[in-house]
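With one protein chain held back, the other chains of the complex are shown just where they sit.
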Amino acid sequence: MSDEAMIVDRGYRTYDGPRSGVVGAVRSVAWHSMRSVLGIGRPARHKILPVMAVLIAYLPALVFVGIAVLLPVDLVGKGVIPSYADYTGFIGLVIVLFCGLVAPEVLVGDRRNGMFGLYLSTPLRRDTYLVAKILAVMATLMMVTLGPPLLLLIAYTFEGSGPGGVGNWLVLLVRIVASGVVISAVFAVVSLAAASLTDRRAFASVGVILVLLGSNVVMGALIVKAGVSSTLGVLDLLGMPFELVQRIYGQPGGFPKMSVLLVAGANAAWATLGGVVIWYRYRRLAINP
Amino acid sequence: MTGVVVPRRERHPVGVVATFVITYRVFLRQIVTRSRLVALGVLGGLVILVGWAVGVSGPTTKHPEPLTRGVDLTINLGLTVVVPVVALVFAAGVLGDAREDGTLVYLWLRPLRRWPLALGAYFSALTVIAPLTIIPVVVSAALIDNSSDLVVAALLASAVAVVGYTGLFVLLGTLLRRSIVWGLAYIIIWEDIASGLGRVAARLSIRGYAGSVLTDQTGVVVDSFDLSRSWGIIVPLVVAVVAVALTSLRLDRVDVA
Amino acid sequence: MMHAVTVIATRGLTVQFGAERALDELDVTIPSGVTGLVGANGAGKTTLMSIVLGLRPPTSGSIEVLGMDPRSQGHLIRAFVGYAPERNLLPGDMRAVDFVRHLSEVRGLPRDEARNRASDSLWLVGLGEERFRAIGSLSTGQRQRVKLAQAIAADPRLVLLDEPTDGLDPVQRDEMLALIRQINDEFGIDVVLSSHVLEEVERVCDSIVALDAGRLVASGPLQDLIAGDEGIEVELVDIADRPGSIDQVVAALSARGLSIARDGSVITVVGPDADAVADATRDAVADAGARLGRMSSRRRTLEDLFMEGS
Partner (left out) sequence: MVQAINVSKIFGDVVAVADVSFSIGPGVTALLGPNGAGKSTLFRMLCGLTPPSRGQVAILGSDARHDREVRGRIGLVGQEEGLFDRLSARRFVEIAAATHGMVDPARVAAEVLAEVEIDPDDPKPVGAYSKGMRQRVKVATGLVNDPDVLVLDEPLAGLDPVQRRRMITLFHRLGDEGRCVLVSSHVLDEVARIGSRVLVIAQGRLTAAGDYRALRNMMDDRPHRIRLLVDNPRALAARLIAGGTAMAVRVEGESVVADTLDVDRFGRSVAPLARDAGVRLREVVPLDDDLESVFRYLVERR
């Protein structure tokens, strides 16, 4: 011990370092929204549902890996186990549920608890705020759209039933990543658009799920049972992103008569429409001030 | 303190029937809002529209018979989406919203028995849910195949589902704060995914029983919906009764905001 | 700490909402220090704050905040301006420290810096012990402090506080006003606070801007605005063993030719010479054997200012 006494001033200090600006603000809001929707840093009851949904999304992948390890037969090749392209569609309902959990939580909460007004008093504006929110939902959705196929790829590769050759392996990786990103982007914007319409989180969840599931069941019934032209499938908000995934893997899915361009166009159109709806809702949304 | 003698107003104990009638009317008034009716009415209209489209089109290769198409649509659209979701929105809201916005105290802190109060909540929800779901499901079934078998089956099956789901979700509203979100998770994870996986799971879902009523009545065979009609009707009824009883017990223990 | 002498300056600032003029040709200069923005509800206080933050463009006129124009440099201004909104609405299930840290990050601080400063500013507002609690479990007074902490955490040059004492009880209000004073005196942050309670503005502000229905009623240093001698105010206490002692004091002072205003047991004495008034009052009280409760020279108050302005 030095015999000189010292008093450290714990008072207010100034900060003269760099400030990260709008990009940093977007990153921070997106990161914060993701954490909050997964219940990180919040009481345990907020963690149960998202964790459950994520687990259910990974469960089939784990089972398939287990089967592949135990049985020597190539079940994927024989079509018994869903392929990489089929996997997202296979867990489609979980993805719908996840959209219904994530989008309202990310968007509606801020309007009810005053965060939206506070955010606008920071370097963010309405547009940059919404970009942050879309990024947050996209990134969260990728946990269930991108994660499981990646897990399959890695596990199958180690187990020995992965794609042969580095080239094929890389192509497959690109396909997995591309389809994960695209499908998350479309679902993110569409779910946020549905969620932006109401101020109550619970009804936003109902809305997101009704829009995705309802359009899917209705279009399915019309095409399969009423024999309506399968082009009407462009109105299937759940089917179109999954169809696009199939096309990224270079194979037709449930809508073989549609051209790749039409499928891609339908997805782009829905994403654009969703963006327009969100912007329309938020353009004049009253805040205090 | 000087006690001034003041004539007190006349009163009599509130009977079971009066409790039911009062709570039924109050709750009914609270859950019916225009935006909910419009949004879910549109959903019902859509169901009828699909029924009409399927009805007017000729046989397709996959479904040659109108009866099987009708059964299929009633299960996939009616019993899987419309009935549970509409039931959830109104039933979970009856006591759940009253707890959230603090109006429950106006019925709770009164000399009323709990069980007719729970029953009033249940029937007020049922009053809204039944027409919003049963009518579209039955009409769309009739538009596909107007044989009495399918119409009666659709009526019975959707009624059974409404009775069961309403009971479950009224209870859910008193148990959890974010009851609608939990209810959605239950509908998708349990009723849709799990009950599609196998017979045992189907027997633990309302949809399994309602679906069995439909298949047993029409004679159309659908996987996992293989129970008899009487079981299909009795079990959801029992679920509703137990749920209302639990709701009434729960009301005794609830923290009123 | 040196700051620009002028924090906010407006010229001909006008905001039109449909047929209603929220702000009408406003020319104000807000200097360094604590400035009170006073006026009734709907006078245009919140509208002015939102224009300062660049959240709303003025219909006409110009405004400069920290030497920048909110219309083109809004995001820069908002990085250096802390803001605490009026509504007592905060995310209930976030911990106070996470809330403050997050908003500091959004205002541009690096992660470590934001974390440290969030803890520090919560300590400074007196929530050191409570910083890990969920905001929803805090009292109204503590939430007002959380709002203050998030406003100062990112080291702003200026903080805008909209009705910071709303909903507080007397003790909490005193503490809040002391904190606001401290923010300026010790941390060198300029403060603009809005309030409709004139008394607390008088207690804490260096200068004021008074608005009424969108128009400027008065602005300038508080001292200048409420200076002026308005006589002496004496509060006497009615005592049982000397009935009529108050009347006696009034009579004695009237006899000296001083002008008297009486409201119950409170007497206001005005005369040409302040010292003579003081002595006369003292003597009248002593002669009557009255009990003196309080005696003070009466200054102009903001209330007087508003009465004159409207």
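Worth pointing out:
Residue numbering begins at 1 within each chain, and the chains themselves are lettered A, B and C in the order written.
We adopt the following convention: a contact is a pair of C-beta atoms (placed from the backbone, for glycine too) under 8 Å apart; a residue touches a chain by one contact, two chains touch by 3 or more.
A quick note: this is a predicted structure, and the numbers were derived from the prediction, not measured.
Contacts of the undisplayed chain with visible chains (whole complex): B, C.
From the options C:A40, C:V237 or C:A251, the residue with contact to the chain not on display is C:V237. Touch with the chain omitted from the figure is made, among B:V38, B:V105, B:V221 or B:V238, by B:V105.
Within the set C:G67, C:G92, C:G128 or C:G293, the residue that contacts the chain not displayed is C:G293.
Interface residues of chain C facing the missing partner chain: 133, 137-142, 167-172, 237, 239, 275, 278-279, 281-283, 285-286, 289-297.
Chain B meets the missing chain through residues 1-4, 6, 8-14, 18-19, 22, 26, 29-30, 101-103, 105-113, 252, 255-257.
Operating definition for what follows: only the chains that are shown with their structure count from here on.
Rounded to a whole number, the gap between the C-alpha centres of chain A and chain C is 47 angstrom. Chain A and chain B have CA centres that are 31 Å apart. Residues of chain B touching chain A in their complex: 39, 43, 46, 50, 53-54, 56-58, 60, 62-63, 69, 72-73, 76-77, 80-81, 85, 88-89, 92, 178-182, 184-185, 188-189, 192-193. Those residues of chain C that touch chain A in the complex are listed here as 1, 46-47, 49-50, 53, 55-56, 74-76, 78-79, 81, 83, 85-87, 89-95, 98, 102-103, 105-110, 113, 117, 120-121, 123-124, 134, 150, 152, 154-155, 162, 186-188. Partner chain C is touched in their complex by these residues of chain A: 10-15, 17-22, 24-25, 28-29, 32, 36, 41-43, 46, 109, 113-115, 117-125, 287-289.
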